[in-house]
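One protein chain is absent from this view; the other protein chains keep their places.
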Amino acid sequence: MGFRLTPQDTGFYDLFSQSAAHLIEGAAELTAILGAQSQDEREAIAKRMDEVETSADESTHELIRKVNSSFITPFDREDIHGLASALDDCVDHMDAAADLVALYRIDTFPKGVVKQVEILSRMAELTVEAMPKLRSMKDLSSYWIEINRLENSADKAYRRMLAELFNADSSDAITVMKHKELIDELEAAADAFETVAHKIESIAVKES
Amino acid sequence: MGFRLTPQDTGFYDLFSQSAAHLIEGAAELTAILGAQSQDEREAIAKRMDEVETSADESTHELIRKVNSSFITPFDREDIHGLASALDDCVDHMDAAADLVALYRIDTFPKGVVKQVEILSRMAELTVEAMPKLRSMKDLSSYWIEINRLENSADKAYRRMLAELFNADSSDAITVMKHKELIDELEAAADAFETVAHKIESIAVKES
Partner (left out) sequence: MGFRLTPQDTGFYDLFSQSAAHLIEGAAELTAILGAQSQDEREAIAKRMDEVETSADESTHELIRKVNSSFITPFDREDIHGLASALDDCVDHMDAAADLVALYRIDTFPKGVVKQVEILSRMAELTVEAMPKLRSMKDLSSYWIEINRLENSADKAYRRMLAELFNADSSDAITVMKHKELIDELEAAADAFETVAHKIESIAVKES
């Protein structure tokens, strides 16, 4: 292994990987809550999701403490802050979605919701895979291109769901409200993943 | 014509005028969608509005590229950024409103909506007329005073509409939800025009 002028920076990349790992856990809990068989099970999953969110918060704070106490950082302090809090936002929206399911006792889902959560799961995997590449800032373009593509397809699915939701003859208004809030929150999660990709793209452009 | 030290700055004013021109196109599509006779027609107009939004996005990006690559700018880089993105927000909200009409298949409108769109059209005209005055920063106060006046009247109309919407005995809840989202989006567009005027006011105060 070659000589490194700034060995103390290594920790940042590990912390970003650790922070991103919570995204996969979050997406797994969302997948689980859609398949849950009872309100008790949904509440238990929402509680586990809250724990994922708490761990993600701790990772974010550790990153920010490290930025504030480090003399040298691998890239701009402001960019590290921005990326850390963008990752945190993804978990927050996934957590809020799980909370809505349990709180509103949603037991049947508009069919597009499964598709939304599948897209979030794939976005989480891609984001985790991108983290180690922050070190070299190389080979990241396929990541952000794929995230953008997924976000576009999430957006199309979202709009189709809204149209179906509001134009279905059968649905009662309270159910429409509950479902609207859930699919809005899942769409916000997809947007948050895209924001992460945008931040990484702009950091890569600056640093290269 | 006198000697100019910074002839390369001219382009910025043209780009701002070009960017603002999309506001008038957007307001015209909104006016059209309210008078449309069928869902097909509404969808065609919403599609044209998406094209206006794409063109507006391109103008914004051109402005931002020009800021990033120019050595000298006519006013603060941050202010150019801010004004460009404030103009873009106006189009985004008008586009979102047209999308809602098509998506939710809204075919009758609360009566105040026509008034809201008339105010937006007038705001768009005033904003376009203000752009060439950025060069001298003179005679802009009548622009921002009139925008503020219009925004106040938009706000009053908005609140009256909400009260009518929620207190009408006849309306079904799904229709209330659709109409609420539409008038919220139009109100957000009026707020966005006011934000543009505030930015121009603060730039004029700084530069004069």
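Worth a mention:
The chains carry the letters A and B, assigned in the order they are written, with residues numbered from 1 in each.
Simple rule for what comes next: a residue touches a chain if its C-beta (ideal position, glycine included) is under 8 Å from a C-beta of that chain, and two chains touch if they have at least 3 such contacts.
All figures in this text were calculated on a predicted structure; none of them were measured in a lab.
Looking at A:I24, A:A44 or A:L103, the residue that reaches the missing chain in the full complex is A:L103.
Screening A:R48, A:R122, A:K178 or A:H198 for touch with the missing chain picks out A:K178.
By the touch rule set out above, subunit A reaches the unshown chain at residues 99, 103-105, 172-174, 177-178. Although one chain is not displayed, subunit B still touches it through residues 159, 162-163, 166-167, 171, 173, 176-177, 180.
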